[in-house]
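I have placed the structure first, in the form of structure tokens, so that the comments after it can refer back to it.
For this view, one protein chain was removed and the others were kept in their places.
And now, chain A:
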């Protein structure tokens, strides 16, 4: 499985798409934090990262599907999935290898943003006037959110015949689970439906972790979310005719 993971990460790092994606991500977050008048730290006057952590999930809705869309769709088009499927590997091992490779790329995209944290740390008056626990919690939240979106992207890539469809499908599902469930919760006045939809909403759990308190319920939620989509992918691959 490690061999497949290495190969996946290598091919992601060799693709222009990865660099465009990470570039766009850093550019957008950088602009938001340092230049845009409504949100930038120099104008706004408060040295904190709240606007950054609110923006990233929206960027992830588009950027993660762009990373994961290749995973299976490309192999299917090129006929190379065989090169994995005929080895003594289970579907789950292949799926996990691709999932972890995409997730590693998400980590690579997030790492440079630590610079924002250190800048804000220095800019605060007095220096260091930032709630580091909240920042740490928010990063954990972003990673979990990212992992959830990667699992969606992997599923979409196994369902779709081509990458563009995989991308669109994944972005749509990510949007739905991030925003849609929240919005739907507000429509219903019945409390138990509202509670249920909120309980299923990615945003709800992301916000909860971002407060800097890591609750096992949120961890269980993200874990189950990943398991659900990866198991679904495995089901799709077992039934494939290609």
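Here is the rule we go by: a residue touches a chain if its C-beta (ideal position, glycine included) is under 8 Å from a C-beta of that chain, and two chains touch if they have at least 3 such contacts; residues count from 1.
Note that contacts and distances are computed from a predicted model.
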Omitted chain, identified by the protein name its UniProt record gives, among "S-adenosyl methyltransferase", "Glutamate synthase", "GMC family oxidoreductase" or "ABC-2 type transport system ATP-binding protein": "ABC-2 type transport system ATP-binding protein"
Residue, one of A:26, A:59, A:89 or A:214, that touches the chain absent here: A:89
Those residues of chain A which, in the complete complex, touch the missing chain: 2-4, 6-7, 11, 14, 78-80, 82-90, 241
